[in-house]
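Shown here: the complex without one of its protein chains, the others still in place.
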Amino acid sequence: MAKTIEEIADFMFKQVSEAQEVSKKLKPGDLTKLAIKAFGDEGVDKKMGKMAIKELVLSGKCVYTYFGGSFLELPHREGAAND
Amino acid sequence: DRITDIGPPDFKEYLPPAVKKNYGQWKYHEILEAGVLVHVAESGDKLYTVRCGSPRLVSTTSILFYTEIADKYCDGFLRFTSRHNVEFLTTEFDNVAKIKAEMTEYGNPVGGTGPSITSIVHTQGWVHCHSAATDASGVVKAVMDDLFEYFNEMKLPAKCRIALACCLNMCGAVHCSDIAILGIHTAYPRIDHENLNKLCEIPNISASCPTAAIRPATVDGKPSVELIEEQCMYCANCFTVCPAMPLADPVADGISLWVGGKVSNARSEPKFSKLAVPFIPNNPPRWPEVTSAIRKMVEVWAENARPYERMGEWIDRVGWPRFFKLTGFEFSKMHIDDFKYAGLSFKRSAQITH
Amino acid sequence: DRITDIGPPDFKEYLPPAVKKNYGQWKYHEILEAGVLVHVAESGDKLYTVRCGSPRLVSTTSILFYTEIADKYCDGFLRFTSRHNVEFLTTEFDNVAKIKAEMTEYGNPVGGTGPSITSIVHTQGWVHCHSAATDASGVVKAVMDDLFEYFNEMKLPAKCRIALACCLNMCGAVHCSDIAILGIHTAYPRIDHENLNKLCEIPNISASCPTAAIRPATVDGKPSVELIEEQCMYCANCFTVCPAMPLADPVADGISLWVGGKVSNARSEPKFSKLAVPFIPNNPPRWPEVTSAIRKMVEVWAENARPYERMGEWIDRVGWPRFFKLTGFEFSKMHIDDFKYAGLSFKRSAQITH
Amino acid sequence: PKEYKTPMLDELEKGPWPSFVKEIKLAAKKNVMSNDLLGLLERSYNERLGHWKHGGIVGVFGYGGGVIGRYTDLPEEYPEISHFHTLRINQPSGWFYTTEALRTLCDIWDRHGSGLTNMHGSTGDIIFLGTKTDELEPIFKELTEAGFDLGGSGSDMRTPSCCVGPGRCEWACYDTLQRCYDITMKYQDELHRPAFPYKWKFKFSGCPNDCVAAIARADISIIGTWKDDIKMDQAEVKKYAENGVDIFNDVVLNCPAKCMKYDGDKLEINNNDCRRCMHCINVMPKALRPGDDKGAIVLIGAKAPIVEGALLSSVLIPFLNIDDDEEFEDFCDLVEEMQDVWCEEGKNRERVGEFIQRVGMGNFLEAVGVEPIPEMIAYPRDNPYIFFEMDEDEEEEEE
Partner (left out) sequence: PKEYKTPMLDELEKGPWPSFVKEIKLAAKKNVMSNDLLGLLERSYNERLGHWKHGGIVGVFGYGGGVIGRYTDLPEEYPEISHFHTLRINQPSGWFYTTEALRTLCDIWDRHGSGLTNMHGSTGDIIFLGTKTDELEPIFKELTEAGFDLGGSGSDMRTPSCCVGPGRCEWACYDTLQRCYDITMKYQDELHRPAFPYKWKFKFSGCPNDCVAAIARADISIIGTWKDDIKMDQAEVKKYAENGVDIFNDVVLNCPAKCMKYDGDKLEINNNDCRRCMHCINVMPKALRPGDDKGAIVLIGAKAPIVEGALLSSVLIPFLNIDDDEEFEDFCDLVEEMQDVWCEEGKNRERVGEFIQRVGMGNFLEAVGVEPIPEMIAYPRDNPYIFFEMDEDEEEEEE
């Protein structure tokens, strides 16, 4: 049964939140793979994963970050940022 | 109504009329003098190009000056090259001398065509980069000042492409240059055990090390990493994924020089640059040891190579022993490869010069 | 009074008088006809050599026949070459034809000089070897019968060195031959769990595997090993250290063909032979698929190469696509290297023929 | 604004080569950020040390690339460059501009940033060098309104770039400007929203001279070539000879395929053996030209050393009529197939070239559905360590 984009985005948001608690960073590709693993091939495809990520970012719940590779994280103050 | 994903402007709107008219219909070209080309179209149209050196780091003030020149002589069009030069295209031969005069006067000399040294492709260095092992613009300025005669004259055996990257990340992908200037660290990363776990993911750091020199460890009760120093070759890949492992050091940072690479498929196949000088300490503002080593390489090549022979092609013909002999550069254990494909770099033949 | 460690006889006692006299004083040589050389010394002395093919596997009966010839025409001296030929050296030109006649009559034809195919260096095969994936002498005989015209005539662009090894151990070090014939297994080792632990040291077996495909395991309560089949490439190194892991198989054993290697430093540097045909099943007694594939290679090379161009030099000039096209050999995934230096074997250039 | 003494940098205003110090000073006249940059850079010259921290989070809303966050580690002393972020702006194909467009860009940048640029960055983008976090959205808004968009950064498709091609080069074997534009437009999402294991670069060169270093720098390197004979004008050959070109030594002896003959009068080319290296054409552009049956070679996998060592791209498609829309679409399908396989199996920070080395070229080809052909290799394997695979027919027979 296909999931809605919102459901997938919610799932991904939860993954990002949990990962961040243990200082772990997830890549967009990781999130899609996790979603497919959780909901099965018939629940999510790669395109839906992509749309869910777009939704996450446009809603402001997640931001892209870069440390030698691009990740999705909860918005937070930059460690290196100057006030 | 936020505009996104529109991509770049359509280049067709930015093409000068002569280019639009003769698009894909060019017949041949000639180099009229250093920095000046003429392209002749099947239609008989002639398009003159004046190529001007640029410092790459350009102020809007200078860009606006370029637009003035382009408005005056080039119908309001101009272009840049893949090596940071600015080019003025005109169908009027008379404009060539005028563009040349005005640009030179402003400080952007004309040259860089044919068997010459053109602008150096380079990175940001201390101007902007967090991982630089040297400056970029300053080294480039010092080197090009020294080699200027090879920019505005065409007196070399072939073209010579110089590039600079201020650390091993090689944003400037210098690895296929006739001469590559590469910023290099030679001090181990200093691990900020206090903050490492806050800033970075430990398994990620371990995985980043090409020689597996970094292992998870608990230091003062905090999760952190330890470094097996003998396995570290200062690549700074760990720093790239984790800012809590800086390597930069005023004494241990410096420049390595590499030689004999090429990208073009003409004559020989593309090849990587090879190590010539492993380390020269940073010596701003003019890095005299760097400029003189580069001049040495250019001069021995210019004296000994045959026409059309790129630096690396010349060395391939006469052999690396000759290169080290003529330049006087010291050969050491560091020159002998010990990475993945090391074995193939040994001299596995009895073809030898004496 | 047991005699040991005396080493070989001093060669000086075995040198013919003309050789002793002109030792180190040879001036030049000429090839008078296929298999016949003359060496001229500074003294003006001329020494004729008659080179005769041999099956390498020689009975004392035949050796004694050679000694008769040598006694008759060569003052009681003879020599063998690094490729199993037997050579008769004489200062009398008149003896050349006589030696040739008698040897040919006996069954050892004369040839193998200059741009020709000389005797095949090979291993023992089914005649004597415990790890052979094919026979050696039989394949060699079939191939040389087929290529005989290239032994006793000199009509090739250059010399062509063929070698055979009956398994990957390559006792015959065939890896730098113009054409290499290599016995090859394609079945997994059959583990004799019953006896393995009695015959072999388990850690040794694990360590012997270049791809780490063999792990210690307990089978039916006995210490033994298990094989990760996907990681096995049938090298038989495990069998070499442990007889309880045989691979030989009537259907899965066969021959692979390799091409373009050379040892000499003339013109191009020495090079390895490269895979041409991955697998041909054993088809005794005459291995017709092997002989015809080899003839095909020799013929396309002979037709297309320039004078003095060895097989590998010709292929390097015209490219491997041409080789596969002209021979009609199938190109497959198996031809693409996936061992250590695989990356360097990809075509990393835009120099391409169409 | 503070006045900085810059004796070190002043040294670099001397000499014939254009001075970046002059440029920073020009910008500093108009802009306090550039003025503080001058001071900080002088300090770096004295200390032989950079003073920048990496900032991994800044960007414009909804995009994951195009902005490089940067902060000085001495914000108290150089407060104007406490933030000093970079924007990458997608250049037009071939770096052609109208003066009007450039003036618009300068105007935006003078109002919102340091007034310093790179024309251009190594990947090809216009680089706006130094602005504050708060300015990012306003700049982005004005840029898109002016018809410009951000380029790539991070683990995304990087801004594609191309040589001048048919715009001003008689050697262009396909329309580099157009195909670069097409790819850029087709993959806007991949460019702005990083979803790959690492960067993914396209470069388009019109001929094997490879003026944009595609073979050294791009994951997908598209290099022009041709199939038929080199076009030759013997009269022009003669003229070159008369004008001092040593055709024998400079042309014939330099041919890597040894496929030329010259008798002092006529030049002969054995086009069957020609490798399309461009050397003879480069020496005598008036006499020799690429043939008419033109297209491109697609090569894959180039990268700089980090992490697993530098690679040059290797041949994937030896000839593609890339100007043909249908063949171009097929090519795009293959590109997407490769992306999928790489995204599925690639490790973090593993470029596609490294990925291919790890899994093996043969396995990679199988995964993306491309037949192995000898054009893809410099030479077949020289080791006998073959993973034999029965073909399917044989396997069935055995059952």
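For clarity, chains are labelled A, B, C and D in written order, and residue numbers in each chain start from 1.
By definition in this document, contacts are C-beta pairs under 8 Å (C-beta built on N, C-alpha and C of every residue); 3 or more make two chains touch, one makes a residue touch a chain.
Just so you know, these numbers come straight off a predicted model, no measurement behind them.
Trainee: May I ask you to name the displayed chains that the omitted chain touches in the full complex?
Mentor: The omitted chain makes contact with B, C, D across the full complex.
Trainee: Which one, C:E102, C:D178 or C:D253, makes contact with the chain that was left out?
Mentor: C:D253
Trainee: Among the options C:T113, C:S137 or C:T186, which residue touches the chain absent from this view?
Mentor: The single option touching the absent chain is C:S137.
Trainee: Spell out the interface residues on chain B facing the chain that's missing from view.
Mentor: Counting only chain B, the missing chain is touched by 168, 175, 182, 184, 186, 210-211, 230, 233-235, 256, 258, 260-261, 272-276, 278-279, 317-321, 323-324, 331-340, 342-354.
Trainee: What does the interface between chain C and the hidden chain look like in terms of residue numbers?
Mentor: 2-11, 13-16, 19, 23-24, 26-30, 39, 47, 49, 53-64, 66-68, 70-71, 76-82, 84, 86, 89, 107-109, 121, 123-132, 135, 137-138, 140-142, 144-145, 148, 151, 165, 168-176, 204, 207-208, 210, 235, 237, 240-241, 243, 248-251, 253, 263-270, 272, 282, 284-286, 306-308, 339-341
Trainee: May I ask you to list the residues on chain D that touch the chain which is not drawn?
Mentor: Its contact residues with the unshown chain are 253, 258, 305, 309-310, 382-385.
Quick note on the criterion: only the chains that are shown with their structure count from here on.
Trainee: Quick check: more C-beta contact pairs in B-D or C-D?
Mentor: Top pair by contacting C-beta pairs is B-D.
Trainee: So, what's the distance in Å between the C-alpha centres of chain D and chain C?
Mentor: For chain C versus chain D, the centre distance works out to 47 Å.
Trainee: Hunt down the residues of chain B that sit against at least two other chains at once, touch-wise.
Mentor: 204, 208, 237, 240-241, 243, 265, 269-270, 341
Trainee: Among the residues of chain D, pick out those that touch two or more other chains and give their numbers.
Mentor: Those would be 53-54, 61-63, 189, 208, 210, 215, 223, 256, 275-277, 312, 348-349.
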